[in-house]
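Not every chain is included here, but those present sit where they belong.
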Amino acid sequence: MTTVGSDRSDSPDAPHPDAPVAVELDGVSKRYGDATAVDDVSLRVREGEFFTLVGPSGCGKTTTLRLIAGFEEPTVGAVRFAGESVAGVPPERRDVGVVFQSYALFPHMTVGENVAYGLNFAEPPEGVTRDERVADLLELVDLPDAADRDPESLSGGQQQRVAMARALAPGPDVLLLDEPMSALDARLRERLRAQVKRIQSELSITTIYVTHDQEEALAVSDRVAVMNDGAHEQVAPPRTVYRRPATRFVAEFVGDNNVFSGRVRDAPADGEVAVAVDDADETLRVGVANGPDAIPEAGDRVAFCVRPEHLRVAGDGDAVRRGNRTENALRATVASAEFLGETTRVTLDWGDRELLVRTVDPLDGAVTVAFDPDDAHVIDVEPQ
Amino acid sequence: SAERTGDGDEGGDESGGDGSDGSDGEGDGETPTLTVATYANFIDAPSVSPGEWLKEEFESRFDAELEWATPDNEVNYYVERAASGAGVDADLYVGLTTEDLVRVDEELDGDLFAERGSVDGFDDVREGLLFDPFDRAVPFDTGYVSLVYDGTATEAPETFDGLLDEEHAGALIAQNPGGSATGRAFLLHTINRFGDGGVASDGDGEAVSGEDGDADYDYLDYWADLQANDVRVLGSWDDAYTAWSEGEAPIVVSYSTDQVFADMEGENLEEHQIRFLNDQAYANPEGMAVFADADEPELAREFMSFVLEPDVQGEIAQRNVAFPATGTAELPSDYAELAQEPADPVTFSYDELQGSVDAWVEAWERQFAGN
Amino acid sequence: MSDHGDDARDADDHGGRVARLRAWTEARALTALAVLTSLTLVVAFYYPTATVLVEAVVVDGAFTLGVFADVLTDPFYFGELARLLSGEPPGVVARALLSPDRRLGIVGFTAYQAVLSTVASVALGLPAAYLLARFEFPGRKTLRSLTIVPFVLPSIMVGVGFVATFGQNGTLNAALSALGLPPVDLMFTLEAVVIAHAFYNAPLVARVTTAAWESVDASAVETARSLGAGPVRAFVDVVAPQVYPAVLTGAALTFVFTFGTFPIVLALGGFELATVEVFVYRLVRDLNYAEAAALAIVELAVSLAVLLAYLRYEARNATSTRGARPLPRRSLVPPSRSARDLLPRAGLAAYAVVAGVVFLAPIASMILASVTGGDGALTLDHYRFLVERQQTGAAFQVRPWPAIRNSLAFAGAATLLALPMGVVVAVLTTRRYRGRTLVDAAAMAPLAVSGIIVGLGLLRGLVFGVEIAGWRIAAGGAVAIVVAHAVAGYPFVVRTVSPGLSGLDRSLVESARALGASRARVIRDVELPLVWPAVVAGAAFAFAISIGEFTSTVVLATGADAYTMPVAIERFIGRRLGPATAMGVVLLVVTGLSFVVIERLGGDHRGL
């Protein structure tokens, strides 16, 4: 499998395709002794962009952020701010705002003092006093009356917002957020991420956001870099990442997915190929329009995926039709179901494998599921 | 006591311990045990101490066992025991001073010590050393507190007034009279010399008039002058002697037997000169007395007789590095060469000290340390 | 029914009863331990001390405040403040206090020198904390372990070392004159006393501060940096305020210890610098208990007030920084030649010189004294003396080996006793309830009471015993010594263990309980193992206190076979210091090794 790290900044979703590059990582690696935390990463974050690094624990997200902030220097490669290398520039002169997962509020200062701290080193915007700036920022994060409170008396979500306000106070060029919400509960995270996104848009500040929560990454970002094992697997707008995952890792990491692999039986026709699925007695038709640049030929091995919401379910034996054809129908039995409110996530046993589907009504027993070949997405083609 | 001299037991917060190692219960017919209380250095000092020899000698001459007890608080320990009704668990105390007796008598209503009773050799004790007006304590040796100086660094003055000379500014190290025997002896010597100015006589007693004959100049005036001349008063004899040895100052208040030790250790005697101010030194006779509720009072008296025997007196004087209490002691002929006695020993009597000594010390403290 | 069945049921019954009994005792173990600890404290501290302190207000069997009032209104003790206490208007007194020839009184002066000593200890302790907390170098852990050594050195040894170092003919002046600088005359000044106090207490400040510094979260510093603060500014704004409470702990303890100072002032300063404890000592010696007790109570009140103020502050500032990412340690070798890398290390080098003079030179002088003969030549005579004394000393004399053995045995046993006491009190003081401050104060009192008074109290309360129903119950000897040492040492266990315990995740305790463990069992199985490094640090302190303890040892020792190393040192002091210093070096080596071993059993921890 090849890693496709294309920077699709020309995608229609990216809001600033022509904006100048604010932060650039150029062939950056960071090694700690023998371990490589970040492995030859090249990224360009544009001005005003909300750029998210998402990936499993230990994949190097934090290290990347620390390299940008200047807490670490790269072993190899260059970090550039607005085109200028910042090698050797200490963090206090990089004009970055940082929010840590632990918030790291100064426990011995009030909320107001925390927010004002950065103004010791940077003038507030013209015509605004220090106090006004602090008040403005607390207003911005919806905590207008918290200035005199002790950080420890605040709830987690409130602390998180104070940390945001503090990072924003000196008017940084770049805002770096390292899992700023992972210590919060699910509903609060949902509310706050909207707020973070709102603040970012209002200020249109370049923001690099680290999370391991793929839903969060999809929800807030202009572009997402999916990282794995120190390197990025795909850098693209959320919809692209979700709908056209570049690698199997991305397909499985971002959202539920059903990934199949098999061998192409004959040459493409109607933008579709027939794939004999490995270890199964089924041939499935798969659309190739959305896939990678290489069009699969007969005999090639391919991997493709179908989202659970694209697997339509019918009772056992009911035909799932498309036009007049009954196709891509798989017989499976219900293994378990989780009621999620809006839908139910059902796990099906299909031979030795599991399939995930979404339904509104409860399912039971044996079922047939089918999908539209156009809903399948080819991830990977390995020529014969 | 000379080991006191050498290995000063004076205070600090720290000294000795309760060294009673045994019970005093013994049945008839068994070898009786005599428990002798004393200060730690009498039995245990790095150079020499008479304890071990005395025990062996006594046990070889009498059918008795001798046990030493060295409680940290020394005689105060027995005062406390008596006061708390815990019973005194020793037969006699060796190493009483006049002041000890004064203090004990002031504190306790009953008697801690018994009358002397008959002690052989008591008549041999030198007249001037008898310090107990109630005839309980029997002196067994004496020491003199004088100046010791480094002859290679200075020539000590001959008189008290000489110490006030500019030449001797910062030259003298003395000890805290509230915590150290030498310090107290030196203070008493200055009182004897200059008078107490009526400090202790609040109405009742007589003021002590000084030998200097100047009624307007008392010991506090003298100490004010000494202080102006940069005298050092350190906490204990150890502190003072250490500082003196390190050359912090050339003169120190110590014992007149200093050269005995210096000689023992092969030091340059020139650096260990003795000076008797005004040809005087303060005498500290040490006595022994039987406890009032001793289990073995007779054996205790036999011990006292034993201690006064000429050969034992000689041994004690040498091993305790002091001077014998009797005129009949057997000492090496050259002993006096190194252990010097003043021409004119001075000391306060029991009566003089009683009711005064606390006030003298306190008045001195308040003047010297007033902040 | 067969016998067999009956037997089985009996056995069952029996087993059940044993299990129930075990459950019952376990359930009450904590209470039992608390009761035992209180009893120990009452028997070995509160009751004895009270028998003395009560004399301040009970004279000849009658209650009176007269003695107390006399002391309080005596300008000799209280300076200008005494005038206030005797009813003069505050304005007049205030003016008097501001005048240049104001009188501080002994109490005022004692506090003044304690404040100076505290400042000096903090000043000398902080750079050491900086070195230990922020730098990595070979021997760092050993150095950290050894910081406790000054704690156990008898004052007489320190006196010897200081005269040899700071005296007119001392090392310092020799060094100065070699450099062509004029000599300094430090001996018998307040400065000498203050430096000696710093010798004892700066390591303590360093220890607490190091622990706190190590627990500062790196994220906070990095945040400050990202907000524009340079390294120095980030330190001042973020690190310093978080380390400050620990510095305050060290300062409070230093104040209390130096407020009760006694031998060292007179040895190095002279009587002009006499402190309250000097007078307590003299008054006790002269059997003037009423005034001695009154002074001791004044002393206790001041010390306890400081401790309590600190404890309240500590409670208020207890911020648990659990899960924090510590600041990474730096190498002592500068990574580059930039000023940023060189300056701090140059500062540390300068500090190393100062520390060498203050801490190492006195110890080195002591060691040198132990191998120097009367003629100034090197010799092993003093060690030979120790061997000889060991071989030929009489049974009633103090001999080196039993002293070493006793010291280690008592210290070991006292530590074993102080640990449960300290842990129980720490458990009690980490819970929140009303009157906790009182428990805290009661638990810390052994640090604040005059040692002389405690010694006298032990004599009355333990050695002479109490008469109950015609029986006199007394205790002396090894057991009493161990108990007294444990009482003296356990406050340190409390202070080391308690921050760890209060920082522990409560759910660990509750998980264990839900799994069936009783409260006491949880302490044993979960809490202690988790605060183990702190327990070990507490143990090191308890051990140190016991090794260095003198006053109650000599009071309670009922024979030469119960004497310890400090007693041996004191006995071996003669005109020549050799034998005593040799014994001092033995103490130094034995305890130094002990601490390295003890702390190897532990690890990093918070607290003292």
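Should a chain be cited, it is by its letter among A, B and C, assigned in written order, with residues numbered from 1 in that chain.
Throughout what follows, a contact is a pair of C-beta atoms (placed from the backbone, for glycine too) under 8 Å apart; a residue touches a chain by one contact, two chains touch by 3 or more.
From a predicted model like this one, the values you see are computed outputs, not experimental measurements.
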Number of copies per protein chain type, counted over the whole file: A x2, B x1, C x1
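Following the convention adopted for this analysis, only the chains that are shown with their structure count from here on.
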Topology of the chain contact graph, where touching chains are joined (line, ring, star, complete, other): line
Chain nearest the global centroid, as defined over all protein CA atoms shown: C
Chain whose Cα centroid lies at the greatest distance from that of subunit C: A
Dominant interface by contact count, named by its two chains: B-C
Centre-to-centre distance between subunit C and subunit A (centres being mean Cα positions), rounded to whole Å: 56
Rounded Å distance, subunit B centre to subunit C centre (Cα mean): 35
Of all residues in subunit C, the ones touching two or more other chains: none
Where subunit A touches two or more other chains, by residue: none
In the complex with subunit C, residue positions of subunit B that touch it: 5-8, 11-21, 40-41, 43-47, 51-52, 55, 67-68, 72-73, 76-77, 79-81, 84-86, 103, 106-107, 176, 178-179, 227, 232-236, 238-239, 241-243, 245-248, 258, 261, 265-267, 358, 361, 365-366, 368-371
Residues of subunit C touching subunit A in the complex: 217, 219-220, 222-231, 233-234, 237-238, 241-242, 319, 323-324
Subunit C partner contacts - residues on subunit A that touch it in the complex: 69-71, 90-94, 96-98, 100, 102, 104-108, 117-118, 120-122, 152, 163, 166-167, 169-170, 172, 176
